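Yeah, one chain of the complex is gone here, protein chain that is, but the others are all in their spots.
Per-chain residue numbering starts at 1, and chain names A, B and C are given in the order in which the chains are listed.
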Amino acid sequence: MSDSDVAGQAGTRGHVAGAFEPSPELGPKPPSQVTGHFSDDNPEMVQFVDADGNRLQTNETNAPFAQIVEDMTSEDARIIYRDLVLVRRIDAEGFALQRQGELGLWPSLFGQEAAQVGAGRALRDHDYAFPGYREHGVAWCRGVDPVSLFGMFRGVNHGGWDSNENNFHLYTIVIGNQMLHAVGYAMGIAADGDVGTGDPERDAAVMAFTGDGGTSQGDFNEALVFAAVTNAPVVFFVQNNQWAISEPNDKQFIIPPYQRARGFGFPGVLVDGNDPLATYAVAKDALDKARNGQGPTLIEAYTYRMGAHTTSDDPTKYRSDAEVEIWKHKDPIKRMRGFMEERGHADPDFFAAVDAEADEIAARIRTACQGMPDPELPTMFDHQYTEPHPVVEAEREEFLAYHAGFAEEGGRA
Amino acid sequence: MSDSDVAGQAGTRGHVAGAFEPSPELGPKPPSQVTGHFSDDNPEMVQFVDADGNRLQTNETNAPFAQIVEDMTSEDARIIYRDLVLVRRIDAEGFALQRQGELGLWPSLFGQEAAQVGAGRALRDHDYAFPGYREHGVAWCRGVDPVSLFGMFRGVNHGGWDSNENNFHLYTIVIGNQMLHAVGYAMGIAADGDVGTGDPERDAAVMAFTGDGGTSQGDFNEALVFAAVTNAPVVFFVQNNQWAISEPNDKQFIIPPYQRARGFGFPGVLVDGNDPLATYAVAKDALDKARNGQGPTLIEAYTYRMGAHTTSDDPTKYRSDAEVEIWKHKDPIKRMRGFMEERGHADPDFFAAVDAEADEIAARIRTACQGMPDPELPTMFDHQYTEPHPVVEAEREEFLAYHAGFAEEGGRA
Amino acid sequence: MSGARLTLAKGLNAGLRKAMDKDPKVVLMGEDVGKLGGVFRITEGLQKDFGEHRVLDTPLAESGIVGTAVGLALRGYRPVVEIQFDGFVYPAFDQIVSQVAKMHARSLGHLKVPMVIRIPCGGGIGAVEHHSESNEAYFAHTAGLRVVSCSNAADAYWMIQQAIETDDPVIFFEPKRRYHERGETEIDEGGAPDLGLYDARVVREGTDATLLCYGPMVKTCLQAAAAAEEEGRNLEVIDLRSLSPLDLPTITASVKKTGRAVIVHEAQTFVGLGAEIAARVQEECFYHLEAPVLRVGGYNIPYPPSRFEEEFLPTLDRVLDAVDRSLAH
Partner (left out) sequence: MSGARLTLAKGLNAGLRKAMDKDPKVVLMGEDVGKLGGVFRITEGLQKDFGEHRVLDTPLAESGIVGTAVGLALRGYRPVVEIQFDGFVYPAFDQIVSQVAKMHARSLGHLKVPMVIRIPCGGGIGAVEHHSESNEAYFAHTAGLRVVSCSNAADAYWMIQQAIETDDPVIFFEPKRRYHERGETEIDEGGAPDLGLYDARVVREGTDATLLCYGPMVKTCLQAAAAAEEEGRNLEVIDLRSLSPLDLPTITASVKKTGRAVIVHEAQTFVGLGAEIAARVQEECFYHLEAPVLRVGGYNIPYPPSRFEEEFLPTLDRVLDAVDRSLAH
C-alpha cells in the first residue's frame, strides 16, 4: 500500500495515532466496564488501521513496522481480506457442523481472524508453525485443508494432516507443550545453519501460538528461557483474546504479556490483534529478525474471543453482552474492508467474489465433513510404533478374532 | 550504624557509589576474564560496603534502603558478624564430616554467608522460609540446630526438624518445587488476614530461596505468576552464585534474573550478595512491603559459590582458579570485619570470642554428628500416612517377621 | 436436599458444599471453578455462596495449582484442587509425586498436606485427545498417596467428604461419563456413610465369578452381570472404590468364593491397576483359583480418536467374553 498520503488522511479523520478508540457512541471504554483486562489504550500497541478502517498516522510505536505496510500491494490487501473472510466462514461452518452433530467440538476463532491471518501470511513456506487448537486461520494460510481440521474434531483422528507437508504442526491441546517444541525446532534450524545466511530461500524461523491463559504455564516460560539462551529463531505469538475459558486476564497476569519477554531479555511487542495490517507487519518484522539471527520475539496480539470458548462452553455464565458489543465494533473484517474501500484496493466485484468463494468453500467442506467415513476399526492399532510391537500386534489379533467371532455369532445378547 | 559520616568516609576512599570494584591489584575485572556471568559493575546493584569494608556513599540505587542500614545498631552488626563466622564454621564442619565419611554429601554455602545471613536476619519469627538445599545460613538464623541438617546429609532422615517450630521448611531438593509452596503459604497468610493490618506481631511474609539455575524451572516461573496475580506476601530470594553445578549463568539467562520479576509485573532488586548490610537491608525492605500488603519482590543476591557444588563435585573440570581468586577478595566476612573495625562496632575481644564460639560449636556438632545413631530399622515404616494403611502395616509385619527369622537362624549363608 | 436422588455431579457438589460448611479451612482451587462452576459444573454456585477466597480461579498452570495448594495445606488449609481433565494432571505430576506424596513421611510426621486432587477421568464422552484418560495407575504406584474412585452419586457425596476429612493427600477420580447419571438411592444428608473411604463394596452378590471394577466400569459390569444372569450365570460385582490401598480382604474373600476373577478398567492394562490386583489375587488365592485372573481394559495404545472409543473401552460384551474365557478353564 505504497500510498504516501495514507498517514495524512488518517490524521484528518481525527484519530490519535496509537490510541485505540471504539466509536464514541459506545459509551465508556472497555477498561471502565470490564474488569480483568489490560492494554486497551496502551500507547505501546502497534496499529495501522483504526476500527473504522482509517489508516493511522505513523507514530513512535508503529514506525518500526511502517515500511512493511508501505511495501504491501493492493494484491496483498486483497489476499488478506480474502483470508479473513474465508477463515471466518470456515470457522462458522465448523460451529454449524458441531451443532448438527457432525463434530464433537469446535473451538471458534471468531474475532481472532486478523491476528491469525496476519501471522499466517507473514510466515514463509519453509518457516514452521506450532499451533494450539484454535489456529484455524493459521492452518488456512499454511494451506491445510479445513476438512483435515474437522477430522480431528469429529474424532476420526487426532489431526489428519502431515505436518511436514505444510510446515504446520498438529494442533496441541495440552496448553504450553508446543511452545517448547517450537523452540527445539528453531534450535534445529539454527543447528542446520539455516539462519542469518542472507539467503531468503534458506533462512527460516518458527512461530508458536498460544493464548493469554497459556502464558501462565511452566512450559511457556521455560520456552522463553530456552529461546533466550539459544537465541533461537522463534516468534511467540500470544493471542490475548481476553479470556481463558471463564477466566479474564487478571487471573493470569498483572501486566500485559508482551512485557513478559523483557524479563527474559528479548523484545515483546504489543499489536492490535484486530488490525490485519498491524499483525502482518509485526509478525513479519519479528520473523525477519529471527531468520536473520537476531533471536526471538514475543508478540501479544490484543484481540477478543467473540464466541464461546468452544461449543461446549456457555459464556453467559461469566461475561457480559456489553463487553462483546464493544468488541463487535473492532471487527477485523469490517475494518479491513473499510480500509480497502477507502484506499481503492478493491472494487465491489472483488468483495462479492470473495463472499461467493466463501459460500463455495463452506459447501464443499460441509459435504466433505458429512461424508467423512468412520475409520476402519482395526486401524486403531496402526502407527503406534515405527517398529513392530508385540503387545500391539497381539491386541490387534485379539481384536480381529473377537470381532470375527461376533460376526459369526451375530453378536451377543 | 546510625553514623552520619559513613557515606562521606567511604567517598574519601575513592569508591564510586554503586560500582563494585575489586581491588586494583586483581587485574582485569571478572567479566573480562570469565564468560557466562552477568551483573558485575551493574549500577542497579545495591551495595553499602565495598570489598575492603568501606561504607559506600548513598546513591540512587541504595538510597531506598539506606534508612534500614542507618537504623542498624552496633549490636546488629555484631549479631550479623557472629552469624557469618559461625555459619561458615558450621559449613566447614559439614564439609569435613563428609570427608571423614560421617555424611554422604555436603553442599557448601562457602561464599554465600552474607546473602543468607542478611536474608535470614531480615525474617521475623512469624515469617516463614522455604529453603533449597544449601541454606544452612538461613537455617542457622531461624534457629535450626545444625545437627538436624547433618541428619539429612547423613541419610538418617530426609530432614529431622519440625518446620513449624522455626517456621523453616524442610530442604527441598527438586529445584523449583518450593517456590510454589512459598507462594501458597503466602496466599494462606493473606487469607488469614495476616497482611497489612499494621500490627507487627501479626503481619507476616514468606521467603523462598533458590539459585541462578533454579530460575529456569517452570515451577519458579509459575510461582512468579501466582505471586503476582494473588499479590502474595512473598519474597523470592535468588542467590546467583554464578554456577549451577558446571553451568555458568549464560546457560540459564541472558539478562540478570532480578529483571525477570519485571516481566511479571513486580519489582526485582539486585543486591551485592557478599555485602551483609545490603542483603539485610534489601531483604528487610522487601519483607516489610510484603507484610504491608504491597506484594511480592524478587531479590537477586549476586554472590559466588567458592567451593564445589557439593562434596561430590569437582569444579576444576569446568572453572578456573583465577575466577575463584577474584571472588576471594569480595569475601563477606573480611568485608564485614573491616567495616566493623573501621567503625568501631566491636573490639578485638569480640572477634576473638566469636572465633572461640565457632570452635565450640564446631566441636559440639561434630561430636553430635559422629554419635548420631542409625535409626531403628522398623521406623522406616513410620509416618507414612496419618491414618493406618494396610499395605504399610502388612509390610512392617513382614519386615519384622523376616528379621526375627534371621535372628533365630543367625542369618543365611 | 435430604432424601434426594441426585446425579453423580450434583452429589459431588452437595458433598463439597457440606465439607465447606463444616470446615472453614476447606478451599477449592482450579481453572474455571469460580464463576463458571468448573467445566463440568461440579463447583457450581460455591463461589457465589462461599466467596472468592474459598473458591479460587487460578492461573492456567497445574503445577502451580498443586504447588500452591501444598503451601496452603502447610499453612493449615485443606485445599481441594480440581484438575480440569485427566490429561492435564501431568504438568502437576512432579509436585504430586515429589512433594504431595512424600511430605508427611519426609518430615517424620511433623507436616501434613491434607489435600484432595479431584480428577474427572475416563472416556466415553466423544471428546478430543487428552480428555479421556484413565491415569490412576500412576498415582496408585506412588507411595504416600491415597487413590479413590467413586462410581455413583451417593458414594460421590460421601467419599468426597471423607477424602477432604482425611489428613493424607487423596487423589479423587470422578468418572466423567457418569456425571449426569442419577443415583439409585436417596442421599440422607443428615446420615452417615455406610462404608469407610477405603472399603470396597460388593454391589452384587454372585457365585460363578467375581468382576472387580471401579468408577465408570461399575455400571458396565453390573449390566454385564445382568446379561449373564439371563444366560444363567451368577456374577459377583465388586466396586473397589479405593484403588490405593486396595481392600484386599473383600477382594480375596470373593475370589476364594467364586474361584474366578475378571478385572475391568478403562485404563490400558499394561502395568495398570488390574495387574496389581491379578498379582495379589493369584498370590493370595492360589489354591482357590480355577482359572487365571483375567483383565479387560483399554488396549495398550494411547487413547484413540473418539470414533474408536466404543471399541477401545471395555464393553459389556468384552466383559462377558472374558467371563466366558474364565469359565472355559
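Following the convention adopted for this analysis, a residue touches a chain if its C-beta (ideal position, glycine included) is under 8 Å from a C-beta of that chain, and two chains touch if they have at least 3 such contacts.
In this text the structure is predicted, and so the values were computed from the model without any measurement.
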Among C:98, C:207, C:223 or C:315, the residue in touch with the chain that has been omitted: C:98
Options A:45, A:115, A:129 or A:182, residue touching the unrepresented chain: A:182
Full-complex contact with the absent chain, from A:82, A:121, A:158 or A:335: A:158
Selected residue (touches chain absent from view) among A:101, A:198, A:344 or A:390: A:390
Touch residues of chain B, complete complex, unshown partner: 104-105, 133, 152-158, 173-176, 213-214, 216-219, 244-247, 251-252, 312-313, 317-318, 374-375, 377, 380-381, 384, 391-392, 395, 399, 402, 406, 411-413
Where the unshown chain meets chain C, residue by residue: 63, 87, 90-91, 93-94, 97-98, 101-102, 105-106, 129-130, 137-138, 140-141, 143-144, 244, 268, 270-276, 278-279, 282-284, 286, 291-295, 300-302, 329
Residues of chain A in contact with the chain not shown: 157-164, 169-170, 172, 174, 177, 179-189, 191-192, 218-219, 222-223, 225-226, 229, 382-387, 389-391
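Definition applied: only the chains that are shown with their structure count from here on.
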Inter-chain centre distance, chain B versus chain C - centres from mean C-alpha coordinates, in Å: 42
Chain A and chain C, separation of their C-alpha mean positions in angstrom: 37
Contacts with 2+ other chains: residues of chain A: 216-219, 251-252
Residue list for chain C, restricted to those that touch at least two other chains: 58-59, 61, 63-64, 91
